[in-house]
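I'd like to ask you about the structure that follows.
The complex is shown incomplete by one protein chain, all other protein chains being positioned as in the whole.
For chain A:
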């Protein structure tokens, strides 16, 4: 962190508009060599857009970008990379079917006799991996590694070239604590080598641990640039959400737990699918929030998909309202009042090239069949209601969902199911990769829905969140349901169960 030296990157007066959205308005930004600079803001604040402007994905409508004092205008990420700006995005953008070495050196393979020199390529890849302390076989195929390792490979690819600026766009959202520590170690090594690192994360703890300086955006405008040590959390959060923190605390207090003793709405008896989740029993009552806790790969999503009929169960049965329900697919689950928000928003959730309006009514329309379109008037009412209720931005029903930020996309997906007035709402990682403001809104929504009698199955990798919001917690480990806990339980209890060696007897709630 050397403010005396000139900034490596300087962006001045950047403005950029998408159809119906002013993504950035007159934003200034600077980045010094040898610092970790956090870009902070809520969903839709313009963080990703600013990064994409820097890396040549978007061309700004006005404003200038200076790299090492010289004005640049990249028209593609490739050009930005040649100039020394490497980017690692939130989603791993690598070729899953190629080897680790091929991914790291794709497009700049060492050559010999006009062909690719594979031994040299593997050696070079191993060198790069060693530099960041990752020890995997460069000849192994990328998709055989867990996401966390793939993320590190993406970083290895980014630093394999002479890299002066490294952009990390939410690299930690799918990593566990140990992996994050590893990533931070790597970031410090690179920073001390003089690389300027631009870091985006929604985890405040991480930002305060690693960042030297932060720039805060809100609604596409610059709020301020501060040294981390000069800005405490309370002030940061206020700057990000533009309102006093008291409001946020009120939301947290509102999500009180209560034990529910209503009739059982959905009951799974020995439901299971080979290779996905071992047969389990589960009761979900109307008005109850059931949390699913477990590590990545413990079978959380697989369990949810069985309840929704997205995958077919090969054992057991599902009983809704006391009558067995044969799930032939999502349609029969939807007909029974079950809704499922997938964790994979882009792949399995939204229809990116359609408008907010079309996405909102998609499930309702699908249930009605093509020949009975949702009347225009009802459509407008629903859209208006949910745009306001969930605070979706931009509040323009014709905006394409593709142009929305992650948090707003999540809200659109939620709204699609709320429109169908489900009796059981399955939320798989509804708050992943979105900021605290939207997170609090979604948590509050869950509480409100439960109070109105909707059953909610809440899945999250953040145990804190599960413990806080759930009336009852189901703990999964290695694709087995291992326990059920009361809502009053602590994170320690959950962690103990997950970490515990022998599979304990089921703890009755």
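Here, a contact is a pair of C-beta atoms (placed from the backbone, for glycine too) under 8 Å apart; a residue touches a chain by one contact, two chains touch by 3 or more; residues count from 1.
Criterion: contacts and distances are computed from a predicted model.
**Q** Can you pick, from "Tetratricopeptide repeat protein", "Pyruvate dehydrogenase E1 component subunit alpha", "ATP synthase subunit a 1" or "Monosaccharide ABC transporter membrane protein (CUT2 family)", the UniProt protein name of the chain not displayed?
**A** From the choices "Tetratricopeptide repeat protein", "Pyruvate dehydrogenase E1 component subunit alpha", "ATP synthase subunit a 1" or "Monosaccharide ABC transporter membrane protein (CUT2 family)", the unshown chain carries the UniProt name "Monosaccharide ABC transporter membrane protein (CUT2 family)".
**Q** For the chain not shown, which residue from A:349, A:407, A:433 or A:487 touches it across the whole complex?
**A** If we include the chain that is not displayed, A:349 is the one touching it.
**Q** Touching the absent chain in the whole complex: find that residue among A:189, A:276, A:325 or A:367.
**A** With A:189, A:276, A:325 or A:367 as choices, the missing chain is touched by A:367.
**Q** Which of these touches the unseen chain: A:302, A:358, A:429 or A:465?
**A** The single option touching the absent chain is A:358.
**Q** List the residues of chain A that touch the chain left out of this view.
**A** 61, 308, 310, 329-331, 334, 340, 342, 347-354, 358, 362-363, 365-374, 416
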